[in-house]
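Every protein chain except one is present and positioned as in the full complex.
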Amino acid sequence: MTHRVAVLTGGGDAPGLNAVIRGVVRTAQYRYQAEVYGFMDGFKGLIENRYIKLDRSNTSGILHRGGTILGTSNRDNPFRFPAGRDAQGQLLFEDVSDRAIENLQQLGIQVLIVIGGDGSLHIAHEFALKGIKVIGVPKTIDNDLEGTDQTFGFDTAINTVMEAFDRLHTTAESHHRIMVVEVMGRYAGWIALHAGIAGGADVILIPEIPYDISCIIQKIKQRCEQGKYFSLIAVAEGAMEKEGSMVVAAHIEDSTDPIRLGGVGQVVAAKLSKATGLESRVTVLGHLQRGGSPTAFDRILTTRLGVKAMIQAVEGPWDQMTALRGNEIIVIPLAEAISKTKNVNPHGEIVQAARAIGLCMGDEF
Amino acid sequence: MTHRVAVLTGGGDAPGLNAVIRGVVRTAQYRYQAEVYGFMDGFKGLIENRYIKLDRSNTSGILHRGGTILGTSNRDNPFRFPAGRDAQGQLLFEDVSDRAIENLQQLGIQVLIVIGGDGSLHIAHEFALKGIKVIGVPKTIDNDLEGTDQTFGFDTAINTVMEAFDRLHTTAESHHRIMVVEVMGRYAGWIALHAGIAGGADVILIPEIPYDISCIIQKIKQRCEQGKYFSLIAVAEGAMEKEGSMVVAAHIEDSTDPIRLGGVGQVVAAKLSKATGLESRVTVLGHLQRGGSPTAFDRILTTRLGVKAMIQAVEGPWDQMTALRGNEIIVIPLAEAISKTKNVNPHGEIVQAARAIGLCMGDEF
Amino acid sequence: MTHRVAVLTGGGDAPGLNAVIRGVVRTAQYRYQAEVYGFMDGFKGLIENRYIKLDRSNTSGILHRGGTILGTSNRDNPFRFPAGRDAQGQLLFEDVSDRAIENLQQLGIQVLIVIGGDGSLHIAHEFALKGIKVIGVPKTIDNDLEGTDQTFGFDTAINTVMEAFDRLHTTAESHHRIMVVEVMGRYAGWIALHAGIAGGADVILIPEIPYDISCIIQKIKQRCEQGKYFSLIAVAEGAMEKEGSMVVAAHIEDSTDPIRLGGVGQVVAAKLSKATGLESRVTVLGHLQRGGSPTAFDRILTTRLGVKAMIQAVEGPWDQMTALRGNEIIVIPLAEAISKTKNVNPHGEIVQAARAIGLCMGDEF
Partner (left out) sequence: MTHRVAVLTGGGDAPGLNAVIRGVVRTAQYRYQAEVYGFMDGFKGLIENRYIKLDRSNTSGILHRGGTILGTSNRDNPFRFPAGRDAQGQLLFEDVSDRAIENLQQLGIQVLIVIGGDGSLHIAHEFALKGIKVIGVPKTIDNDLEGTDQTFGFDTAINTVMEAFDRLHTTAESHHRIMVVEVMGRYAGWIALHAGIAGGADVILIPEIPYDISCIIQKIKQRCEQGKYFSLIAVAEGAMEKEGSMVVAAHIEDSTDPIRLGGVGQVVAAKLSKATGLESRVTVLGHLQRGGSPTAFDRILTTRLGVKAMIQAVEGPWDQMTALRGNEIIVIPLAEAISKTKNVNPHGEIVQAARAIGLCMGDEF
């Protein structure tokens, strides 16, 4: 019997999604003569039964392209289960998972490959509990998943941020300015930490290490004494000020505004300008970090993940997630993988290395 | 007698400043065995007599570097002349030009080369009126100087913005979003126009063509009807809404805030989201546009400008500015060049070409 | 009546071909509601009647892509006219132009837009003489066409070569090596000259200025005396040695070998190594120079050319070629444009500027 699998991409964009899809489709063709369907716009397309048949021809030339040819869906996905009810037992939203399962069955799809973040993998696992064979491929540019050494898109994102620092470096130096770059990372500081080290930042602020503005001011003043009248600062959007024993997340309040710009970065810049007399400028890279052609690392990782997902889809066991462990691609149970976020260890080797070269992590000087 | 010239860089940063300096120094060495001094931090260094002697060794390896090894000064330069007085004739600020001239004379400098924007070239011309031999090299990434076909740094800036559009394109498409990119251009829309065309923008808003939000909304809705559920919008920071017969510059009010972000871009994004139901995201590239390694075009142009400036410095006449005219580097009188800004012609060929390919310029649909 | 035009791309590849096609198609759609057909693989497809109908959908997302979605044909195109006969009057090859014209007529195509180099434009003009309405769009990355200020693809090519120099610069310096980069330019030295200046080359060898190896050796020795134990050399593939009063083109003999590598570059490197005792390395960029995503300049230029070609196709007159003249896009008669190649002027301003900064052009020291 011909194998028939489906694939969908859910959640926020990450460079490499297309390369995973390509890996799945080519492995299906060359190794199993299997058929692959792609549902459009994440779980939305699964519910609405919108799909295309994927083959070599419509997945040709996508290895190097950012985005996803399948489209993706927002976090406020209409799909939810079990059905939601209010306190009086009234139906708030319907359980549409049965509709999804029916669509899969009518198409004769044996396995569903879900490429997505924490939320999408949760849903995938729920499907598994309902008897659907699923394979998950983890995706988040934030790199904050416990089950895998590194997530795809992260390497591309830190190179994008590093290039921004490279551009800002000379102009900061010529103008004697403080350049603040606010980067993604609401809960984990991986992008700020890695891109900050790579970009030659002088200060890195991450959610895992609440900052003390006076330490940063001291650092900047020290640099001025050394004849360096400029500073580069990497700030994760989730960085927080330590105030006495209390941690204040002042910037969170307006986080519902979809076009809000420069929360914590702007706060930090304003304080530093006032305290040091140096001009400061803020750059908010925003969705630039989710776009662009994947780096070599991300293209190779995603190709391997796509291959592994397809092999696993055919050979089982299912309800598993592909993962990078050392130099190997392995699988681990979805139930084990989801919901375990991985934070920067404030006492780990990379943070220690940053401190060793004189980088200020915001908490000491 | 050995020729001795000085060079300084004034005003905002632009990729290629170092290549001009290198062109001046190498021409001095190879063609004239002349000496070159560099004043630090623009006119500030001239007044304070801070300088370095430039030679091949300390200008080596700078061709490809952004920024300026001489530093530059802000627009709120302490240097002003003639002396400022209030209504009662009290001295507000001193005329420090005599001090600058004295510094030049004590160092035996025969000619001063000023690489700078409109403000710096004005000051250069004032020095010429006081008898100093000056040569100007025009600089603005905004490309809005009348006297020269194209200013250096502009080509680099539009490539930087174009790359941002390239990155945003796929993620906009995957997520069905409106991506607004706010770029430099307070008075002239050259960057938005050129980078918008190069980046495949669907809408371009520039100061020269006040926009009507309803035209933009129609354009986005048309795209949705064509199955394009995303749009890319280039907005010059000086773009303005046309309202009835009145032009409203709502975003200008907070323009004094040095770390202000996303003025007009944010306004446009909010209105479009509300009207179309599509999510929107704003990216403010800010000083990224002033940084980075110059493109080939900018490196060649700046090398030629540096050579020409040095030749002119030695051979005269002075009180002139170098300029690109067609494929030639010429000189024109400074008096003629300054203060003539060049705006985008709303009826010119490039705007017509943009309209011909269906690009919305904000004023019609 | 609906306008119906066809477009084809001929000859060697150049970044920006797709952007011209996109400009034509979008102008057809938005301005004229016209239909556009694309013949595949250059004139070959025209003869064999292989074509696709172009619309917004199949020309979407191609602005930034190198290559041509229509394919192109080699210079040893089977299509030739008039028919070729040998000395005895025997038919060597048939005149297939009538077949081509018949294909155009059967499809109801009123105008043929030919995007191509000198050879393709010649053929286009021959068609015009046979009564077909044609518009030419000039294409050569070598930039050696007289009729237009700059050809598209050239700006991208020199940036590609410049980046290669940037990469080689530091490794040359660390290893005390002579790095020779052989670039395209069989008859004209534009790429070597521009990319050499932009990449900080110490020596530039072009076909227009036969070189004397002893001058280059002196230059390299001078650099060693200055403590610069490395040199970067840009060599056009058509560069030739001056020997006494005779010009020797030793490297040409094997130029028929399609995979020949490093002709003149290798010769120069070997001689310099022997004479200076420094190691040398040769890089042959080859077709890298024809590939890649177009720069902003090339994307804008090609968009404008595509728009102009479509306007001209509808409004006439025909038998014309689009061209860049200053900041304008104009048309000139094809008959006037073809066969006039533009060489580097050995006494022109750019060569003078190169010499002024101490660059060795191979003929003097």
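Order of writing sets the labels: A, B and C. Residues in every chain begin at 1.
Following the convention adopted for this analysis, a contact is a pair of C-beta atoms (placed from the backbone, for glycine too) under 8 Å apart; a residue touches a chain by one contact, two chains touch by 3 or more.
A quick note: this is a predicted structure, and the numbers were derived from the prediction, not measured.
Contacts of the undrawn chain with the visible chains, over the full complex, involve A, C. Considering the full assembly, C:284 is the residue among C:52, C:101, C:213 or C:284 that touches the omitted chain.
In the complete complex, the hidden chain is touched by one of C:49, C:150 or C:266, namely C:266. On the side of chain A, the interface with the absent chain consists of residues 22-23, 26-27, 29-31, 56, 61, 63-64, 149, 155, 158-159, 162, 166, 169, 194-195, 197-198, 200, 226, 293, 295-297, 299-300, 303-304, 306-308, 310-311, 326-329, 349-350, 352-353, 355-358, using the contact rule stated above. Interface with the hidden chain, as seen from chain C, comprises residues 9, 12-13, 17, 41, 65-68, 71-72, 74, 160, 164, 166-176, 179, 258-259, 261-262, 266, 269-270, 273, 279-288, 290-292.
Note that in this section only the chains that are shown with their structure count from here on.
With chains as nodes and touching pairs as edges, the resulting graph is an open line.
Relative to the centroid of every protein C-alpha atom shown, the closest chain centre, again from C-alpha atoms, is found for B.
For the pair chain B and chain C, the distance between mean C-alpha positions equals 31 Å. Centre-to-centre, using mean CA coordinates, chain A is 42 Å away from chain C. Residues of chain B in contact with at least two other chains: 166, 169.
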